[in-house]
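A single protein chain has been removed from this complex, and every other one stays in its place.
What follows is chain A.
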Amino acid sequence: MSERLRVDPIACTGHGACADLLPEVVRLDEWGYPLLTAGELPAGLHRPARRAVAACPARALLLERASTPGPRTAARQALPGQLTGSTQDRGPQ
């Protein structure tokens, strides 16, 4: 099953546990807030990703089923390997 990580930017307080537990796809910016590698979670990282989600003190890291992105989400999506913040559904607002 394809999954994707997302950060709730309001809940996130920059503890940085995610980057410790999941350095393959999370690094911290210069203020300590997570930057996620865009796209679906690579195979083999599902268990550590679940651990990172459970370890987030702010409950701000979310693992979601990768659904078909809407047009605007797709436009915001960086290329695989590029770093991004939280990609969110910004459909009809």
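Assume a residue touches a chain if its C-beta (ideal position, glycine included) is under 8 Å from a C-beta of that chain, and two chains touch if they have at least 3 such contacts; residues count from 1.
Heads up, the rule we're going with is that contacts and distances are computed from a predicted model.
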Legend entry - Candidate names "Spermidine/putrescine transport system permease protein", "NADH:ubiquinone oxidoreductase, NADH-binding subunit (Chain F)", "Heme exporter protein C" or "Cytochrome c oxidase accessory protein CcoG"; UniProt protein name, chain not shown: "NADH:ubiquinone oxidoreductase, NADH-binding subunit (Chain F)"
Legend entry - Touching the absent chain when the full complex is considered, from A:P9, A:P23 or A:P42: A:P9
Legend entry - Missing-chain contacts mapped onto chain A: 6-10, 12-14, 29-33, 35, 76, 84-93
